[in-house]
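There's a structure below that I have some questions on.
The complex appears here without one of its protein chains, the remainder shown in place.
Note that the chains take the letters A and B in the order they are written out, and that residue 1 is the start of every chain.
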Amino acid sequence: MSMGGRLATVLGLFLVAVGLVVWGVATLLTPGVPGGVVNFTNTQAAGQPVNLTVQTVGAIGFGSHPTWVSYLVKDPRTGQWIHDTSWKLPANTVINMTVLQFDSGSPLRNQEWGQVQGTVNGAATLNGKSFSVYNSNTGNGVGHTFAIPQLNVSVPLVGVNSNANVCGAGPCQLSSPHNVETFSFKTPGPGTYNWQCFVPCALGYLFGNGGAMSTQNYMGGELEVVG
Amino acid sequence: MTWENSDTTDPHHLRRITVIWLVLSIVLDLLYWFLVGPHVPPGRMTSTAKADQFDFNVLFVIALPVLVGIWEYMAYSIFAWGSKRKGVPEPVGGPTAAGNKKTEVTWIVITSVVVLLLAAFGTFSVVTGHGSGGGEGPNPLWSPAGSVKAETAALAGTGSWAPNTGAVLPVQVIGQQWKWTYRYPTFGGFESSQLVVPNNTEIEFNVTSLDVIHSFWAYQLEVKADANPQQNNVAFTKTEQLGPFVVRCSELCGIWHGAMFNYGKVVSQSAFMTWANQTETANAANTSNLPPFAWTYVPDANGASGGYYPDGKLTPYSTVETYGSKQPGS
Partner (left out) sequence: MTLSAERPNEVEVYSHVPPASTGATRKKGRGWLSQHVGTAIVAGFLGYIFGHWLGNMISSGYTVEVNTGQNSIADLLALVFMVLGWLIGIGALNYPLAKLVGREPSSSTSSSAPTLEDDVGGEAKVDGELEGWSRYFRYNLDHKVVGLQYVVAVLMFLFTGGLLAMAIRTELLNPTTHVFSADTYIKIVSEHGTIMMMMASSVVVGPLGNYFVPLMIGARRMAFPRIEAFSLWVFVAGYMVIFSALPFGGFPTGWTGYAPLQTQAGPGMVSYLFGFFVIGLGMMAAGFNLLVTIINYRAPGMTWSRVPVFVWSILATAALLTLATPVLAAGGLFGLLDKTVQTAFYVTEHGGSSFLWQNLFWFFGHPEVYIMALPGFGIVGEIIPVFCRKPLFAYRIAAAGMIGVALLSFFVWQHHLFQSGIDPDMRPLFMLTTELISIPTGFIFLVGMGTLYRAKIRFEVPMLFCMAVYFNFLIGGVSGVFLSDVPVNVTVHGGFFVLSHFHYTIMGGLIFAFMAGLYFWLPKMTGREMNKKLGLWHFWTMFVFFNLTFFPMFFIGLLGQPRRVFTYAKNLQALNDFSSVSAFLLGLSFVIFVVNLMWSQFIKPKKAAANPWDSLGLEWQTATPIPPHNFDRIPVIMTDPYHYSEEGAPALAYFGEDDHVPVRSGSSTSGDGPA
């Protein structure tokens, strides 16, 4: 082979290698779920409280892990349920959360998460009734928590009766049994804050914390707070 | 030395190197000890921070001459013996160049002495309580006076702590994926996600985990102890300054390991007392849902609904209640 030929071969192989790498990075390192961030800025006039509605579902029913438990969020513009736990929120704004809890519950591993913490006025409402401590050893127990550790926000999401006709695949309709919880918290200054569930709810994983609990877009995500 | 004198026209390299080394080492060591040493992280907030900073500085003044020595020697050899330099004599091979008893023995003796001294110094430090901010398992080598009493009382549920008594304050640190919570056995065993400790007090951290291994790192307090499931890992420190400090997890524990941090604070003893009493009252309802205070807890290894081990309900090999769940099964 001539020198030009060799040069071309090496360069060609190199380009192929680079292409493979870029492809590999793109496919392997980005989760295979609807990308991007759900944007809640500009849904209200600046400074006005922002409404955010989520639901929890015992088995999401679609995607790469249909059996996994998951949160779904309502797109503020289209009203569709989307499987994405990264949300863009305005800074220093009150967020009014509504959680539709379609999943059943159990006693908490750590009762600390039975307390409502870090919300506006330190309480939340369960089906319209205000509460600040929930004893998960009674009733249907707690299914999930919505917690933002860095902001010290933590709210127990009370489970539905597991003997009832629990919704088996998301997105769940309001006709399925569910609890409605509401609470508000205030976003801090700009930055990224993670949120997660503290109920080890990943079926089949040791301590219940693998799988859905360890993968973004299921039981935890990020709040991108922008100024 | 023989190989030094073999060529009388040659400058006395070793002597020159030694002199430069001595001067550099002494100057740098002094500069370090007085200018840098007192500011070495993590500062001087607690007894263990101070002690470990001292140890760090001692090691540093020993290390500096070693670094300086080798680097200086290498730099010297590059300049003096580079083949491009004019007048570098041809090297002499043969047995004299292939080894030199005196140099070898000197080297071995010096390194051995330094190393043994370091080990002796380290051992002495450890026995006298330096490094007691590191987790030592349930039976620490060194523990402050009164800690055994405090432990026994804490476990029996009879512990108490009050300002100006000089009593040891036990604080339990519970790691779980992915947050730290703290229990105060001397205040009814309430649990909080805030870490507040009194100043001028010997604190006994009892670190454990409800799931995987974490590591409790209270940075400014110079406390670092792994949180293991089923183990009480004890670390001590005595607070000496007021102020906030950072708590991070320093053992990889899964997805949110990087976010597993919070801020604690050291407050005055009376302020602490107020905080603790208030929190005890405020959390009373929740405290009654918690299992009794213990060094370790058996979490439901199956998870709330995890079910990794097939039997589904309580941990099969344990008759103990699982942490947090007072009603059997989930």
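Keep this in mind: a residue touches a chain if its C-beta (ideal position, glycine included) is under 8 Å from a C-beta of that chain, and two chains touch if they have at least 3 such contacts.
The model shown is predicted, which means the values in this text are computed figures rather than measured ones.
Seen in the complete assembly, the chain not on display touches A, B.
In the complete complex, the hidden chain is touched by one of B:T18, B:N200 or B:Q231, namely B:Q231.
Screening B:A63, B:L242 or B:A271 against the full complex identifies B:A63 as the residue touching the chain left out. By the touch criterion stated above, the residues of chain A touching the omitted chain are 3, 6-7, 9-10, 14, 21, 24-25, 28-31, 65-68, 86, 191-192, 194, 202-207, 209-211, 214-216, 220, 222. In the full complex, chain B makes contact with the omitted chain through residues 3, 10, 13, 40-42, 48, 51-52, 55-56, 59, 63, 66-67, 70-71, 73-74, 77-78, 81-84, 88-94, 97-100, 103-104, 107-108, 111-112, 115, 118-119, 122-123, 125-127, 130-131, 133-141, 207, 211-213, 215, 217, 219, 222-226, 228-231, 233, 246, 248-259, 261, 298-299, 301, 307-310, 315-318.
The rule is short, and it goes like this: only the chains that are shown with their structure count from here on.
Those residues of chain A lying in contact with chain B across their complex are 106-112, 114-115, 117, 133, 135-138, 141, 147, 149-150, 152, 154, 194, 196, 198-209, 213-216, 220. Interface residues of chain B, counted against chain A in their complex, comprise 174, 176-179, 181, 191-194, 210-212, 254-256, 259-262, 283, 285-286, 289-290, 299-308, 322-327, 330.
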